[in-house]
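What follows is a single structure, written as structure tokens, with notes after it.
With one protein chain removed, the remaining protein chains of the complex are shown where they sit.
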Amino acid sequence: MDPEPILLQARGPLRSGVAADGDDGAARMSTIAEPVPVADQARARRRARVRVSRDGLGAFLFLLPLLAVFGLFAWFPIIRAVVMSVQETNLVSVPTFVGLANFGRVLADPQLGIAVRNTAWFAFLALVFGYPVPIVLAVLMSEVRKGRGLYSALAYLPVVVPPVVSVLLWRFFYDASPHGVFNSALGWVGLGPLPWLQSGDTAMPSIVIESTWANAGATVIIYLAALVAVPPELYDAADVDGASVWQKIRHVTLPQLRGVLLVTLILQLIATAQLFTEPLLFTSGGPNNATLTVLLLIYRYAFQNSLGGEYGMAAALSLMLAAFLAIFTAIYYRLTRGWSTSS
Amino acid sequence: MHKRTTGRWSAIGSIVGLVALIAACSPVASPSSPSAAAPSSATNPSAAAQAPVTISVGVLRPGATQEAVDALNLQISEFEAKYPWITVQPEEYNWTAPTFTAALAAGTLPDVFTIPFTDGKGLIAQHQIVNIDSRVKALGYADKFNKNVVVNGEDASGAIWAVPIAAYGMSLTYNRTLFTQAGLNADQPPTTWDEVRAAAKTIAQKTGVAGYAEMATENTGGWQLTTFTYALGGRMETAGADGKVTATLDNPATKAALEKLKAMRWDDKSMGSTFDYAWGTINQAFAAGQVGMFTGGSDLYTAMVQNNSLKPADYGVTTIPLVGSDAGVLGGGTLAAVNVITRDEQRDAAVKWIDFYYLQKLLTQEGAVADAKALKANNQPVGVPALPIFDKATYDASQQWIKDYINVPTAQMTGFTSKIFDQPLVTEPVAHTQELYAALDPVVQAVLTDKNADIDALLKKADQRVQAILDAG
Partner (left out) sequence: MTALTSRFGAARRLAVARQPRPARETEERGIISAADRRNRRTRWTLGFFHAATLAFLLVAGLGPILWMLKAAVTPTQDTLRAPMALWPNGIDLGQLATAWSRTHIDRYLVNTVIIAAGSWAAQLTVATSAGYALSVLRPRFGGVITGLVIATLFVPPIVLLVPLYLTVVDVPLVHLRLIDNYWAIWLPAGASAVNVVLVKRFFDNLPREIFDAARVDGAGPFRLFTSIVLPMSRPILGVASVFAVIATWKDYLWPLLVIRNPNLQPLSVRLPTLQPTTDLGVFIAALTLSSVFPIALFLLFQRLFLRGGGLSGAIKG
């Protein structure tokens, strides 16, 4: 028996999230068959509070792993990052407080402008090329009746290959000589050899193509799940109205996917802002800094100088990036709140 | 379905657990720990009184052949025979700018490690290596070092903190087989830059591989561009009387060097299609027969045999063509340093190791022959030409001692050995060397990948960047 419809009655208005935090436990406790009278609910709530404080010690013990691990390896480093960003430190001498000098030096560095531009360029390319591909594939695959599992498996296979293996393999594919793998294939159809990673113009697009190959499968699966959940009545209604396939996609499928699409969009943007492994292994940020991303710049500040890194500058740039992403996400949610049909 | 998944999970779980258990129980051995037993022919009378000490040494690069490993183990056992209380743990080691600094920060460098000349003074200033001056002086030959070479490991007062163990001059390495295939005379390598350009074009046309290649990443682009600059008479930094260093990256020699590269790349199309070579990958490409010529160290033969399966008949080396009266050969080298996290006994042992493994073969016949025998027994190169760390006479003597063991094709190297000692050696730029090189990498990459690269603008920007670094101290 599906308890959900009963839940609707017992709880009253639907909440948008599943379990809101810090909620009063009693309200969620009532999954019993009949609606609980108000007086009983109040009594249950009081009992719950008493029970909670007696469990205080147990709760603390259970929280110990989280507190220890998060404390030492998440919260403390975050605070340390903020502290480091206003210090000059090279790990040998005592760090000196330099105020906002690190931020100033980072902002004055011409490499920063290049890195920001490249990261934005990658984000744009990924959006234009990498974002639609999973949607198209998912829509096509959702219409497959027999053997969809095979399609899903094929789409997801590149995601399973370890990223380092993918990059090293594709770096060989991108060999710019006429006998390179891709250049040979292009030669079959009469197209000239491309410089791929050896030219500033084609290096970033090359990385986008590999990145799409390696990651699209995961998004396809998400979209497939969402597509399967589209209420069939909407399609029935569209058929009654005489809609063509394309119109059905435009007016039923995509709007129904809106929520998922918006979420994956912001997630993709956040991920592309942190592009690191691919430019590092493919081109080390070259040629001529054409694939230098913000993250790669942070890595350079911290680890590139053989006599000791600029850890303060690395921390400063990290914080600036974090602040940017936070603001960007906030604006994004603000703007798109009206667009996705909320429950 | 539920049961099947559980069954599979338990299966995979037990396999993982078993594997982990096995791995945890089996000792994690370093790539090549020699056996502990040492013959009791110790000549050192105080051996019995010494407490045992272990030092880790960084010697072989990742991916070295088993024979190179065996040769190293052989030499380690000879060392441990001589000093029975010392145990040597070899570790894989390779100096590159990004990995070194992370290892330094983490404190995971071996007890004895090597660094290029360029970093000696920087590490000394930061007290990240040990002052081993008294120990080195106790060896008895500290004053025999070539002044220009040992200065890289000395502090301001002249105390030795890092010992020079190798010195090299830049050279023009060329593939004799490709020369022959292209119809060129492998025994008459180019002696002027015009000849280099012509040879590169011929090789590219006749064999289809890159006639000339240039390193361009991981600071090697700046390193080779500086080499080229020196060969054309320019300098990257000038030190004023007041000690202030000025960056002179946009000097005419550098511009001319970049113009020559640009011509070879875009007009002659003789540089192939790969432009992101670093030190390791250009060696790999050369050994695989994909590169006709490139400028690099004169001692690459050893590395290419140990790591890249070089065919000895392919290797040829000659001097870089020098142009003008200010021209010189960029000289570099390697220092051996002792990690600052060592204890006193370890530091004593470390200096003994440096003396035994790196220097004895240059100073005593016994040491030279022992070293040569160990290497030859495992098919490792013996007799690769180098530049003197001490004086020329000592160097010549050391080559004489190992005459019977030399197994490298020295006849293929005469282009270099016959001329290098007459050419002026110029030290690398002194201040912030690696950062200077790093600033020039993008310039070289741009010239090689962008047909319309504006050389003047690129050099000016790099110059400003380096000047800012120099001004910041």
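Per-chain residue numbering starts at 1, and chain names A and B are given in the order in which the chains are listed.
By our rule, a residue touches a chain if its C-beta (ideal position, glycine included) is under 8 Å from a C-beta of that chain, and two chains touch if they have at least 3 such contacts.
These numbers come from a predicted model, not from an experiment.
Q: Which one touches the absent chain: B:A106, B:A156 or B:A241?
A: Spelled out, the listed residue whose C-beta touches the missing chain is B:A106.
Q: Check the options A:V86, A:A155 or A:A176 and report the residue that touches the missing chain.
A: Final answer for the missing-chain contact: A:A155.
Q: Which of A:G217, A:G286 or A:G308 touches the chain that is not shown?
A: Of all options in A:G217, A:G286 or A:G308, contact with the hidden chain holds for A:G217.
Q: Residue by residue, what part of chain B touches the chain that was omitted?
A: Touch with the absent chain occurs at residues 5, 8, 12, 16-17, 19-20, 23-24, 28-31, 61-64, 91-92, 102-103, 105-108, 278, 280-281, 283-284, 288, 307-309.
The rule is simple: only the chains that are shown with their structure count from here on.
Q: How about chain B: which of its residues touch chain A in the complex?
A: By the definition above, chain B touches chain A via 95, 97-98, 100-102, 104-105, 119, 122-123, 126-128, 216-218, 272-276, 434-435, 438, 441-443, 445-446, 448-450, 453, 461, 465.
Q: Looking at the complex, which residues from chain A come into contact with chain B?
A: So the residues of chain A touching chain B come out as 90-93, 110, 175-178, 180, 193, 195, 197-200, 283-284, 286-289, 303-309.
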